[in-house]
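Left out: one protein chain. Kept in place: all the others.
Let's turn to subunit A:
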Amino acid sequence: MSGAAALRKPYRSLRRQREAAEFGLWVFLGSEVMFFAGALTAYAVYRALWAEAFTAAARETSIFYGTLNTAILLTSSLAMAAAAEAARAGLRRMTLRCLGLTIALGLAFLAVKGLEYREDIQKHLVPGNGFALAEPKAQIFFAFYWLLTGVHALHMVIGLGVVATLLVQAWRRRRPLASPAFEAAGLYWHFVDIVWIVLYPLLYLAGRA
């Protein structure tokens, strides 16, 4: 795989281009951190204000699904890291397999999340009329639960789209393995993973200690 095919317009060397892709993605992730930080700050404020209602509400989330999903997502990050390394080393089959595994695990995460959402709806944990818990402040906890897991799932869907695109392009040899996109996609995927690692204790472990 020649590196020259991957070189794009404003750059004079592939090394610089790879640096740019990674650097740009890091800056974007800085932006993403602030995005989640906004909601997490609000969560922290309310948890400090209504500690009891929050711990009581947090006990209603499904620890089984949450833990299962944490395991799935961590494994998917391993697969994604392997894919990026394989692409860098020019190992085509290994790259394709690892990207495929990442997608499979990502889809599994969304499927489990779907099952969990169904159970939550059956247990009347959607804020509004007919909410399962009497304490109105518990609704705020579940507002954050739906919002944060929903936004995280949306990030998962975007990540899946990116990884699937890369898989197809690598499969059809339309994107050289030297392209910095594999590592950039990996960074994004790990970031989405880390967001979940923050959400998991806040939403599932709170109130269970």
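Quick notes on this one:
In this section, contacts are C-beta pairs under 8 Å (C-beta built on N, C-alpha and C of every residue); 3 or more make two chains touch, one makes a residue touch a chain; residues count from 1.
As a working rule, contacts and distances are computed from a predicted model.
Comparing "Fe-S cluster assembly ATPase SufC", "Cbb3-type cytochrome c oxidase subunit I", "Polar amino acid uptake family ABC transporter, permease protein" or "Electron transfer flavoprotein subunit alpha/FixB family protein" against the UniProt entry of the hidden chain yields the protein name "Cbb3-type cytochrome c oxidase subunit I". Which of A:Ile121, A:Leu147, A:Val168 or A:Val198 touches the hidden chain is settled by the complete complex: it is A:Leu147.
In the full complex, subunit A makes contact with the omitted chain through residues 9-11, 16, 19-20, 23-24, 27-28, 30-32, 34-39, 41-42, 45-46, 49-50, 53, 127-128, 136-137, 139-140, 143-144, 146-147, 151.
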